[in-house]
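Omission of a single protein chain aside, the complex is shown with its protein chains in their original locations.
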Amino acid sequence: MSTTPAVPAVPATPLLDVRDLRVEYRSRGRRTVAAVRSVDLQVAAGEVVALVGESGSGKSSAVRGIMQLIRPAGGEVRFDGQDLTTLGRKELRRARRDMQMVFQDPFSSLDPAMTVAEIIAEPLMVHTDQDRKQRRASVVEMLELVGLRREHADRYPHEFSGGQRQRIAIARALILRPRLVIADEAVSALDVSSQNQVLQLLQSLIAELGIACLFITHDLAVVRSIADRVAVMYLGRLVEQQRTEDLFDHPEHPYTQALLSAALVADPRVQRTRRRTRLEGELPDPANPPAGCVFSTRCPLAIDVCHEVAPPMRPVAGGGQAACHLVEPA
Amino acid sequence: MSLVPTPDIPPVVEAPVTEPSGAPSPPRHESPRRRFLRRFTGPWTSRAALFVVALWLFVAVTATWLAPHDPVVQDLTARRLPPLSPDHLLGTDSLGRDTLSRLMYGARVAAQAAAISVLVGLAFGVPPALLAGLLRGPWDAVFSRIADALLSFPPLLLALAIVGVMGPNLTNAMLAIGIVFIPRFFRVVRAATLAVREETFIEASRSIGTPTSWVLRRHVLPNVVSPLAVQISLALGFAILAESSLSFLGLGVQAPEASWGSMLSEGRAAWFYTPWPIIVPATAVVACVLACNVLGDSMADSVGRERTRA
Partner (left out) sequence: MTHPTQTPQPAPAAPTTPSAPPLLSVRDLTVEFAVRGEWNAVVSDVSFDVGAGQVVALVGESGSGKSVTCFSTLRLIDSQNGRISSGEVLLNGRDLLTLSEREMADVRGNEVAMIFQEPMTSLNPAYTVGSQVGEVVRRHRGADRAGARRRAAEVLDLVGIPRAASRLDDYPHQFSGGMRQRVMIAMALATEPKLLIADEPTTALDVTIQAQVLDLVRGFARDLDMGVLLVTHDLGVVAEACDDVVVMYAGQVVEHAELFDLFDRPRHPYTSGLMHSLPRVDGVGGMEVIPGSPPLPTAFPTGCRFGPRCRFAEAACHAGPIPLTPRPSGGTDRCRRADELDLTPAGRRA
């Protein structure tokens, strides 16, 4: 949960400023599939923003577009004022020093042929001219910071559990003290008890080091404890973005409402009395998005205009935004 | 609020979590390479094969010093001696040359041949494969088509053609065999690279800001070495066979130099009366080729990159 009461809904001078981001894939039939269609997203220095969406929402593609792991088909990605989409390879490499990632699957995100120390030190080797001894010292410091021990440095990833591997991945992401960490489903592959350990670790470290975080997840429950602001994605577009407590108190977009009501609560007395917005059907094919609002095919409230005109993001009460014809603009 | 205050950083229990049904948990701090070696050297067959190959290479290197006689010096007073003759442990051939010495020098020729061809295959097969596998796109298309074209040549015919144009000697013959290896190495390494490429740690490394050459050297290469080693081992066996075949046909090593293939060829005329000049090199060829193939197979069995899943 946010510690400062006054989190602006949209920061004035964001660290990361994404405008009209579009990411496309070319499928085998030479058809282009737009995974991300016009996303605007801002993250201020030190802020934690959650990007929430189900599979097929385009959230992972959005991240890859932001990190320039896939070159976006359009739009701007300004990091610290510099548009990453216009940078050449060399300049981009330099810019990446300040933005690091933690990936979902801790079993494939660590090179099995490298020791833990080599893995954690890789960013140092690429971006600094520290010698072996200095690097070793930094690695040991990071290991202790993430709750592992000095003697773990010379072991190989396969000797660790999922939660421990994710700690190693966090150590690698933080060793350069970046200004932004992008966590892509960083805890969803973990077991119940390690999920919370890693979540709290990540939360306390970014708060302590003052690092901004873009936290990608499908799990709204996780978001509630960690994010200052939440953006919800559906079929390649943002449908809503609000301060965390506002989003949970009064979700504006019907999709957000459905997502919230579908989340299961681990308490039968609460769970069995919750009102559910039942969503019929499934996500449309991203190659064939519906005309009008992206959610119109499954929306329980959809009216004629929803199937014809795509609603723009409009401000709502409380300072957030929602893209829905039925939401009263503030 | 919770009953007990939450510790800042939770302690970590020593034991890593593995599947209950998981494979035997490996000893601590075992690198993937060590684990490979441990599994690989387990069965007696691969240890025996390793011994044969080591013996072959040892003899190849030390033939000059170890051989009791000069392999090309003829002694017409001691022709067609049977094995276990005094001074000639494995007997002599129809020109009175010491079979054991010729066998040893033949081992050297076989090793040279294998080294040349495999190095040619590696040098021209592996780098394009890494590039093609990692970068895909037009590079991949071009390199793959070239490899397909090379692959469609029958190996020995290609060698015959090259030797026919460039003249019969061992180096030319083995260059030809090396060309045959190029597409084989290419395909194995490209396939392994394609698999490694999909792993998140490649993306993770790129997201850190590493250049492509770094990714290739530090992440891709170490992870494609194992399948490549299998292929090299099988290629060694094939190279021995190819060298003896070509020398047998007179297209490799030229008389009077000794090679297993030329020994077979020369012994052929009188094999009915004195079979040992044929049996000895034939045994060497079979043993070495078999050993290389066994090595390759057992390496392939030991490669599997196991993962412990929590």
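Each chain carries a letter (A and B) given by its place in the written order, and its residues are counted from 1.
Assume a residue touches a chain if its C-beta (ideal position, glycine included) is under 8 Å from a C-beta of that chain, and two chains touch if they have at least 3 such contacts.
Computed from a prediction, not measured in an experiment: that's the story for all the values here.
Undergrad: Of the residues A:195, A:241 or A:296, I need the one that contacts the missing chain.
TA: A:195
Undergrad: Consider the whole complex, including the chain that is not shown, and state which of A:67, A:170, A:205 or A:222 touches that chain.
TA: Considering all chains, including the one not shown, the answer is A:222.
Undergrad: Check the options A:60, A:109, A:138 or A:161 and report the residue that touches the missing chain.
TA: With A:60, A:109, A:138 or A:161 as choices, the missing chain is touched by A:161.
Undergrad: Need a quick check: the contact residues on chain A for the chain that isn't drawn.
TA: Those residues of chain A that touch the unshown chain are 54-55, 161, 163-164, 191-197, 199-200, 218-222, 224-225, 248, 258-260, 262-272, 276, 278-279, 282-283.
Assume only the chains that are shown with their structure count from here on.
Undergrad: So how far apart, in whole Å, are chain A and chain B when each is placed at the average of its C-alpha atoms?
TA: That pair's centroid distance is 47 Å.
Undergrad: Quick one: which bits of chain A touch chain B in the complex? Just the residue numbers, please.
TA: 67, 69, 89, 92-97, 100-101, 103-105, 107-115, 122-123, 126-127, 145-149, 154-156, 158-164, 167, 169, 172, 190-191, 194, 197, 200-201, 204
Undergrad: Which residues of chain B touch chain A once you look at their complex with the stated criterion?
TA: Result: residues 6, 8-12, 16-17, 26, 28-33, 199-201, 203-211, 214, 218-219, 222-223, 305-310 of chain B touch chain A.
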